[in-house]
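Selected chains from the complex are presented in situ; the others are not included.
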Amino acid sequence: MAHAREMLDTHPATAAMDATALVECIEACFDCTQTCTACADACLGEEMVEHMRRCITMCLNCSDVCATTGRVVSRQTVFEPAMARAALRACAEACRLCGEECEHHATEMDMEHCRVCAEACRRCERACNEALSALGA
Amino acid sequence: MAHAREMLDTHPATAAMDATALVECIEACFDCTQTCTACADACLGEEMVEHMRRCITMCLNCSDVCATTGRVVSRQTVFEPAMARAALRACAEACRLCGEECEHHATEMDMEHCRVCAEACRRCERACNEALSALGA
């Protein structure tokens, strides 16, 4: 139901990079924004919230960075590769850190919301890295 | 590919409102955030950009309001109905204003990105209104 592909196809400019990699990156960023906001909230609701501080913080940071990166790469009228690269690198790092932390809670503490969130983070990390490759970075 | 439903199902708390209406609202908000960012950018790339000022502004506002509302309603650990209502009302209004403006450009000027964006706005306006109903507002 997302419209990223249609928006790109109807844009007056041609995408500055491979459109498939771009659409996947945009969708992964916005999905990860939502998933990380929800995971921070779910972690806050856990009985052992005092053990979730790092996970909550990584999720809040990752949600913010993904939202910003999804917007930066959505802007194609004047596409500045240096800006896109800087945002994509920060986003891949945020997703890596958050994905590792969530993976840890999924495995050790059997937290299902962290398993889903780790999946969204890994997908987004991969999509950012592929967008970086497509940009020749 | 979005994870809103899975995140809700694995959350330690039960959703404070009808889960189907909530998931649709969350997904519509994040989709509309992206679509409006992309439409503002596409409008900026149009040759007749001097006629697109209102559309760009409505899109930028709507993108921001949808991002915030999508986050507010994603938070279910401590769900404050008064907060949710206030955000949902602002979002329904932002989507109504942006949807009307985009519809106008879609019809009169045959701008396809505005047609797609109007669709995302109307979906999100409807989802916010249905979430308001589910909240008894």
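The letters A and B name the chains in turn, as written, and every chain counts its residues from 1.
Everything that follows uses one rule, which is that a residue touches a chain if its C-beta (ideal position, glycine included) is under 8 Å from a C-beta of that chain, and two chains touch if they have at least 3 such contacts.
Since the model is a prediction, treat every value here as computed from it, not as a measurement.
Visitor: Let me spell it out: one sequence, repeated, and 2 copies placed. What is the copy number of the whole complex?
Guide: The number of copies making up the whole complex is 4.
The rule is short, and it goes like this: only the chains that are shown with their structure count from here on.
Visitor: As a multiple of 5 degrees, what angle does the CA superposition of chain A onto its copy chain B give?
Guide: Roughly 180 degrees of rotation.
Visitor: Just how far, in Å, is the C-alpha centre of chain B from the one of chain A?
Guide: Measuring from centre to centre gives 19 Å for this pair.
Visitor: Any idea which chain B residues touch chain A in the complex?
Guide: 1-4, 6-8, 10-13, 26-27, 30-31, 33-35, 37-39, 41-42, 44-47, 63, 67, 70-71, 74-77, 111-113, 115-117, 119-120, 123
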